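First the structure, which I've put down as structure tokens, then a few questions once you've had a look.
One protein chain omitted, others in place.
Order of writing sets the chain letters: A and B. Residues in each chain are counted from 1.
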Amino acid sequence: MSLVKKDAAIDRWFLPGIIAGLFFTIKKMLANIFNRKSMPTLNYPEEKFEYSPRFKGTHILTVKKDGSLRCTACMLCATACPAECINIVAAEHDDPVVEKYPVKYEIDILRCVFCGMCEEACPVDAVRLGPEWQIPGVNGSNFIYDIRFLAYRPALKGGIPSTVEDEERHQAGI
Amino acid sequence: MEVKHLTEHYDKDGYATIKGYQKLGGYENLKKALKMKPLDIINEVKASGLRGRGGAGFPTGVKWGFLPNNGEPRYLLCNADEGEPGTYKDRLMMERAPHQLIEGMIISAFAIGSPKSYIYIRGEYFYPKSIVEKALREAYDNGLLGKNILGSGFNHDMDIYSGAGAYICGEETGMISSLEGKKGQPKLKPPFPAIQGYLGKPTIVNNVETLAAVTLVIRDGAAAFRKQGTEKSPGTKLFSLSGNVVKPGNYEVPLGYKLIDLINIEGGGLKPGRKLKAVIPGGSSAKILNKEESEKATLDYECLAQMDTMLGSGAVIVIDDTNCMVDLLGVLMHFYHHESCGQCTPCREGTGWLEKLVNGIKSGQGKLQDIDLIETVARNMCGRTICALSDAAAFPAMSFVLKFRDEFEFFVREGRSKIKGTSYAKMHH
Partner (left out) sequence: MPKCTINGKEIEVKDGTTIMEAFYQKEVPIAHYCYHPGLSIAGVCRLCMVEIEGMPRTQIACNTKITEGMKISNVSDKAKDSVKWALDFHLINHPLDCPICDQAGECGLQEQYMHFGKYEPEMGQGKVKKRKVVDLGERVVLDTERCILCSRCVRFTDEVSKTNELGIFNRGDRSEVGTFQDKPLNNNYSVNTVDICPVGALTAKDFRFKQRVWLLKNRESICTGCSTGCNVNVYFNKGGVYRLKPKYNSDVNGHWMCDKGRDTYKHLNVEARLTKGKKTEEGKTTECDAGELAKQTAQLIEKIKKEGGGDSIGLIVTAQYSNEEYAAMFELFKIKLGSNNVFYWINNQKTFEAFDGLLYRGDKNPNTKGLLRALSKCKFDQTWDKLEEKIKAKQLKIVVVLGPENQEVYPDISEKLKLLNSVDNVVWLTTNQVLGTELLKSCWQIPVKSTIEKSGTYINFKGLEQKIKPVTNIVSGALTLTEAAALFAGDEIPFDSKTPVKGERVWNEFFHHRGDL
């Protein structure tokens, strides 16, 4: 007895398969013509899709009440980043309570895989993945986001405040 | 009954001067001792069973026996840094009978062969210091100190050093550090002071009362000294009675005396209408005794050790039923927090933590777990540091919480004292 199963005679004919496939396509086409609401595609860019609030898009650096950056330049995000797309240069702050702050915080968004590990790693709620997902740019340098873009781009309207405040932390004795 | 051996002449005028002291048989013991062999004196003290009066109760003769025979100069230090809350016996001894101390020190120095001794006086004791200074000058003038004392060929110099008011300098190695001019911090043991002490040389540190009692041992002999007191705690001892008693003061009683008798007979009992609540038997570092225990306790090293507390320096603090134990513990914890030298971590951080925990309860912010935490923190401070200050802070905390837990729990639940009814939470805001 042969172990190879021979195709049935009908399978050697392609036509039934093609007709079955076309039937499905035509069914969908007709459904979309007569019931446009159920159509899954959008007319981008005129129409845009609303993602859930948990969507992980372009990064945001949060700010303190006084508008300065929340980031302490601990580099845990850069350490956690699997794509190694975060580049931070830290410096000494004049205020000894702040002590350390980033003079440079760059995200190479083309390398970013939007995994959200930076957000997870951040001990001070300084970096978040925001809702924006359209990332236009005309050349390579447009895709390296600096502090000015990450924290103060027009869409953020002067910066997103952090939920963690230094004063509260100090009061809690941390 | 109060017996007067050490304090026999304390009430006589002029006893603090050399003339008055010599008139009443002063420095006769020194003459006697200088004729003896040093080893015989040590053996006599060993035989008398005299135990250190400073707190630990270590047999004095045995301590002297630890000195190595390597020909190095030895130092004798008198610990007059009486800082234990509740204790004021050394102050009395120095004010009333400075020559007794000096005589005892010369005898002891002769016994251990020391050419130099220091009296380390507590910083706050300006007045006792001035008296001892005067007495020291008199002793030098009369040839009792210096070269060739009383023609015996024995040379000895004595000096006074004033502390700067740190409790920790009452610990012997802390005192040595302070005397060396360093920050008053206890030294790591081993090596013990008897091997490497002041300036790295063998050193004996004794309490004022111990050194004064040496004169009694020489005067009466070991057998007579042993007549008072118990088998393991011979002799008499000064007790500084304080707290809620009618007649607080220093009382000399034989060891083995009943604690309750000391309070009721010598101390004249409690104020009318008050009930005994607790007694701290040996200075603030000792574990507290509740009413039942204090009625059973006798004032000797072994009975109090059996009751898991200690005789310590003999400061009996009587607490009646108008006192809030949470409040009292707060005072004690503040003291130890303030006095911790900050060297060893458990003590440095633990004393502060205990104060914060007790203050938390006092301010009405406490939780029931905090009471357990006080006990746990205190337990973990015990025996894990260089010196005993950590234990001294932990013992009261542990015993207060163990024996008066209901008061702590009441405070946490109600936010006010069970005894006083004061709401500290309201007071603070």
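What we mean here is this: a contact is a pair of C-beta atoms (placed from the backbone, for glycine too) under 8 Å apart; a residue touches a chain by one contact, two chains touch by 3 or more.
Keep in mind that what you see is a predicted model, and the values were worked out from it rather than measured.
Of B:His156, B:His337 or B:Lys362, which one is in contact with the hidden chain?
B:His337
Where the complex has a chain not shown, which of B:Ile260, B:Ala297, B:Met310 or B:Leu357 is the residue touching it?
The missing chain is touched by B:Leu357.
Considering the whole complex, which of B:Leu39, B:Leu188, B:Val331 or B:Leu368 touches the chain not shown?
Final answer for the missing-chain contact: B:Leu188.
Could you tell which one of B:Ser117, B:Thr385, B:Ser399 or B:Ser417 touches the chain left off the display?
Residue touching the chain left out of view: B:Thr385.
Residues on subunit A that touch the omitted chain in the whole complex?
So the residues of subunit A touching the unseen chain are 72-76, 78-80, 90-92, 96-97, 99-100, 121, 123-124, 173-174.
Touching residues of subunit B against the unshown chain: what are they?
Counting over the whole complex, subunit B touches the hidden chain at residues 166, 168, 183, 188, 190, 337-346, 348-353, 356-357, 360, 367, 370, 373, 376, 380, 383-386.
Rule of thumb we're sticking to: only the chains that are shown with their structure count from here on.
In angstrom, rounded to a whole number, how far apart do the mean CA points of subunit A and subunit B lie?
Each chain reduced to its C-alpha mean, subunit A and subunit B end up 71 Å apart.
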